[in-house]
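Right after this comes chain A.
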Amino acid sequence: MATKIVMEALSPTMEEGRLVEWKRQEGDTVAEGDVIAEVETDKAVMELVARASGTLLRQVVAAGATVPVAEVVGYIGEPGETIDAPTSTKPAKEKAPVAAKAKEEGKVKEGEEEGEQEPEIEEEEPEGTKATVSTGDATGTGGRVKASPLARKMAAERGLTLGSITGSGPEGRIVKRDVESARVVPETTAGPPADAGSGPRFEDQPLSQIRKTIARRLAQSIGPIPTFYLTADVDMERAAEARAALNDSLGDRGRISFNDILLKALASALVQHPACNAWWQDDHIRLWHEVHLGMAVAIPDGLITPVIRHADRKGLLTLSTEARDLATRARARKLTPEEYTGSTFSISNLGMFDIEHFTAIINPPEAGILAVGRIAATPTVVDGAIVPRRRMRMTMSCDHRVIDGATGAGFLRTLTRMLENPLALVL
Partner candidate 1 sequence: MAIMTYRDALNQALREEMARDPDVFLMGEEVAEYDGAYKVSRGLLKEFGPERVVDTPIAELGFTGIGVGAAMAGLRPVIELMTWNFALLAIDEIVNSAAKMRYMSGGQVQCPIVFRGPGGSALQLAAQHSQAFESWYAHIPGLVVVMPATPADAKGLLKSAIRSDDPVVFIEGEMLYNQKGEVPDEEYLTPLGVAEIKRSGTDVTLVCHSKSVSVALKAADQLAEEDIAAEVLDLRTITPLDREAILASVARTNRAVVVEEGWSFAGVGAQVVDLIQREGFDLLDAPVLRVTGADVPMPYNKFLERAAKIDPAGVVAAAKQVLYLS
Partner candidate 2 sequence: MTTPDTGAPPAVTDLPRDTVIGYLRQMMLIRKFEEKAGEAYSLGRVGGFCHLYIGQEAVAVGTMAALGPEDWITASYREHGHALARGVSARAIMAELYGKATGSSKGKGGSMHIFDASLRFMGGHGIVGSHIPLAAGMAFAARYRKTNAVSVCFFGEAAMNIGAFHEALNMAALWKLPAIFICENNGYGMGTALARASSILDLSRRAYSYDMAADVVDGQDVFAVKAAVDQAVDRARTDSRPTLLEMKTYRYVGHSMSDAAHGTYRTREEVEEFRQRDPIRLLADALRAADLLDEAALEALVAEVAAEIEDAITFAEDSPDPDERELHTDVYAEPR
């Protein structure tokens, strides 16, 4: 019996994937685990591996086709084994299910009765897809996930996302047994990977009544994330001096950018202001004890936010090296899902594009993002005289359900002081 090759959900939010390239051709022998195709998800280009050993019998879709998650893209089986499926497909970007496609094309095996469209192959779905067939996003961006109250509670306790569990109850309701049998989804979908750190990784704070009211009222007022903006104008003169001195001393061991200093200062400020290093979780707020910085990186056809793990525990040079590596691989679309999920706060820097000032869009469930503009010489009053100083404007977008005005302002003041007194960063 042939095994289906299906479009797998290779990112937490993936609903469809584009089959970029077949790595194996029809007739090739493949072993379980071999890469058979490259798939572009909404975030990155990923590898699709064989879930069975045998011969690649059929490529149902051609390179370039976009296929919904869980749809069949090919078959693996015994050489010569007959499968009832189309021999090839148009490379068109078409989302129609395979069966429907087969019907359209009328490629039915000789002698088969009309109307039997399903390929005569093993009914079992390849392992690994079942648990990820999404019925929606548990956090509620899509349709509501049906789950029993108990199942919701259990899933939350186990750190499982409801959207990653297939419900077996009426109308797909997720019930206790579904949660119990659910594969533990890699931590990446729920948060950053566990590491050597001791103590609790975060603290879930129940919503106070006033917090609930603030969340409800503000969300009514402005989209799902009631955002407000705080801007600070930072004197970067001393940061620039410090950077120059550092780079002198580093020589060819590396170069520190303004962005690296920003990352360091941001991570340190977040440690002091845990209220801003938080996730909105619909029925509670998660205050992170760890700082994972998302760093927006422009890529040819979009944007991705790789994550610097434990940014608060890393020195400037490490941060610098890591940031550069992540950015490079992001542009090459070679990031793994763990590398672009689980940030606790994000930063977007468009200074290199000469942007003076802008606002960034919050990356939920995070509660804030910092938008950083260019550093430019600006007439500044110092001791009663007008002198040119290098200055930078940064704007923090805040989710008002989590961060109130004064909270955000306090955080921004700390950040500003750190940038204006960069020596403090080494303390």
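The rule is simple: contacts are C-beta pairs under 8 Å (C-beta built on N, C-alpha and C of every residue); 3 or more make two chains touch, one makes a residue touch a chain; residues count from 1.
The candidate set was assembled so that all candidates are chains of the complex that A comes from, given by their letters.
Small disclaimer: the values here were computed from a predicted structure and weren't measured.
Chemist: Need the partner of chain A in this complex, chosen from 1 or 2. Which is it?
Modeler: Selected candidate: 1.
Chemist: So in the complex, the part of chain A that touches candidate 1 is made up of which residues?
Modeler: Listed in rising order, the residues are 148-153, 168-170, 175-177.
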